[in-house]
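After the structure tokens below, expect a handful of questions from me.
Only one protein chain is missing from this complex, and each of the others stays in its spot.
When the chains are written out, they are named A and B in that same order, and each has its own residue count from 1.
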Amino acid sequence: MQLTLARHPVTDLRFDTPARLEGSILLIDRAELRRLVLEDESIVSVDFDIARPGERCRAGPIFDVIEPRAKAPGCGADFPGILGAPITAGIGTTHVLTGAAVSVLAEISPDPTRSATGRVLEMSGAPVEASEYSSLQHLIVIPHTKPGLPRQTLEKAYRLAGIRVAVEVARSAWNHLPTNLQTFEPVGPGEKGRDGRARVAYVGQIFSRQRKPAVDEPILYGANTDGMLPVMLHPDEWLDGAVVPSLHSWFGGTETYFYQNHPIILELYQRHQAREINFVGTVATIAGSDNFDRERHCRAAANLVKWNLNADGAVLSKYGGGLPHADLAETARLLEGMGIKTSVMVSDVSRDRRVESALLFNVPEVDAIVYNGGNGKQWEVPRVDRIIAATPEFTELLAGPMTIDASNIVGITNQQGASRMRAMVY
Amino acid sequence: MPCPYSRLSPRAYPEEFAMRIAHYLNQFFGGIGAEEHAGKELEVRDGAVGPGRLLESLLGNDARIVLTLVCGDNYAVEHQDEVTASVVEKVRHANVDLFVAGPCFDAGRYGMAAGALCRAVQAELSISVVTAMSEENPGVDLNRDALYIIDSGTSIANMRNVLDKMARLSRKLVTKEPIGLPHEEGYLRRGWLRDQLVEKKAATRLVDMLLAKMNGEPFESEMPPTAFAPIPMPAGVKNLSRAKLMLITDGGLVPKGNPDRIEGTAATRWGSYSIEGRDDLRAEDYEVSHGGYDTRFVQEDPDRLVPLDALREMEKNGVIGKLHDEFISTCGRSNPLSNTRRLGREMAAKIKRDGVDAVILTST
Partner (left out) sequence: MVQITSALPIAKMVGANRVVLGTGIVHVTGDAKLPPADEKELRRKLVQKALDALQSNERE
């Protein structure tokens, strides 16, 4: 595995033909993109828009945010298992348009009982310092689906539309000179050259069986993870399109953008490069549907970390809502029992803002906890000049002024490690 | 120039321009006397008393302790409702902006009273309240979520430093300034959450924390360990007349000479002492190693803490099957959980080994 990212910084987006990258300006061919998106029969029409940092502009509900990336010709498949054959991701050169994002809107909130607006992209005002997305140039994709389709069909349509567009616009980089190239250092349980350094693994949940996945729901190399046991992945597979979020969006926050730019994996790579640790690999796991399922996965994941990765320490993250904290804690507990030190990252589930209501586990050995906040913070946001939304109802709903929760702004709460919103105990 | 506090206390006398304070002290800090006066009833004094004088000066020229309430520690705990009602009334009548209790350091009864009074005053009069005590003080866990409790530590030598922190926090509360985090203001963690944007993203914090843990370096978990897990209730004793009972105390009763050197505070040790053939405990055979209460009465008659005589009688009458030949003792004063969890586990192991069916634990 040798992944090379060829970075092309983007500072502006404009609509024009033909699609191309001129310096740092990305010219986007709407007609071409429309043809591509409409190949999916679930979508009857699609609009495109652009949102720039600092603009008094708001878009939502956001279904996903994707970084425009395209494999160099001959270097493999984009989103293998979804857009093409499931060949191994993370090999060869991938072109990246940094500073840009493709953001797909949904026509419905993922959970209207929890939030009428769903997750919102806020490009100006107080919330922007809390989300990386506010500093990117966004190509907004607004698909309109055929009426009467089941919810999961809509969600799959949004997923495919987003990644197709992201790959297509990134192909403009094929004939463009990258500003820099980053080749990741080899990592793995058998790699030499870091004797004496602590062997560290990452265990990340990629799905939660609090819900059953759709038969054709693509998550890991296009498979829906149903019935699957934990599996070892090379870190570059996460970074290069092997994993996408589930169709159901959780308010804890998971976007394709932060799989491509996985904060935890990139952090471990940095320490590996600096020879502080020996990054030995990762395990992708699933939060169980019941006690047996949980037991089965936690043990299998811990065993992989111990016997296959031979790690001394592991960092763990979760996916989904509250119950997956049990899987998180149990996996960590088992690892600690095997002599492997752990740290875990939890989401904020406290409703009454009391610490005692927030911790969903009480395992003395699992004592290194990073606490992602977001449940207690709100902002008063003003009326903005422009709303980008799929329906007139949402245009109305998002207009403002209004009070918006931190967990309802995309990029503030995040289960992949990107968040800087911490829940402080006082 | 308008009084900065006038909007907070509309009933304040205009010519005084003062932050008016009521202060609660126990019998010791109130100047009445030591442990032997712990049964003293609630008294009212005009103006500042004892540490209140220093507190007043630390609060500033415009601050006045107009009322000091002094009560014996035992009286306050044993008559909590009556004392609370009385204090609330007197504080209400005094028209103050602030109610301060303590500092209590590690005096447990004092801390419990201070906490209860602060809670009541806050709830019924809606004025600012501040207290101070050490983290292990039982008054903390009972009240930490409702009150700002300055961490005083256990040493009275730090009085000035503690009063200074109390003064600064009080001022902020009265002027309704935003209150910072526990380590910034010096108060004990209250158990509430608030969101804050921090410099490092979660991924960085997560890896930093693991590496610190792996290197044996200190790290601060963003989530503190939980409080008390529920203890499953063992089934009731079915046949008491056949059961073997054992007495345990955390009141610090030990044989004369304290052979196991059980400490009177934060005890790290416990002992098991023979009562074979004895029908009651005699004063000349025992002493009390416990810094947290007036031990005279127990010294006079140790059965007042470890009721051997009553249980021996019940053994003779067949009410219980057998009283174990030994009783276990340690000192529960200011004892951190890190100690007591271990002590309890060790005792439980012995109790099991000795075939004991049930235990009576007496606690001061």
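Definition applied: contacts are C-beta pairs under 8 Å (C-beta built on N, C-alpha and C of every residue); 3 or more make two chains touch, one makes a residue touch a chain.
In this text the structure is predicted, and so the values were computed from the model without any measurement.
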| item | value |
| --- | --- |
| Left-out chain, listing which of the shown chains it touches | B |
| Touching the absent chain when the full complex is considered, from B:Tyr148, B:Tyr293 or B:Phe327 | B:Tyr293 |
| Per the touch definition above, residue among B:Ala48, B:Val254 or B:Ile320 touching the missing chain | B:Ile320 |
| Selected from B:Arg168, B:Arg269, B:Arg304 or B:Lys350 as touching the chain missing from the view | B:Arg304 |
| Contacts of subunit B with the absent chain, listed as residue ranges | 38, 74, 77-78, 108-109, 112, 138, 141-142, 228-231, 233-238, 240, 251, 293-298, 300-301, 303-307, 309-311, 313-314, 319-320, 358-364 |
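The criterion applied here is as follows: only the chains that are shown with their structure count from here on.
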| item | value |
| --- | --- |
| Centre distance in Å when subunit A and subunit B are each reduced to the mean of their C-alpha atoms | 48 |
| Touching residues on subunit B, where the partner in the complex is subunit A | 145, 181-182, 189-207, 209-211, 213-214, 219, 221-227, 229 |
| Complex interface listing, subunit A residues touching subunit B | 129-130, 198, 200, 263-264, 266-268, 271, 276-277, 312-315, 317, 341-346, 348, 350, 353-356, 358-359, 362, 364, 367-377, 406, 414, 416-426 |
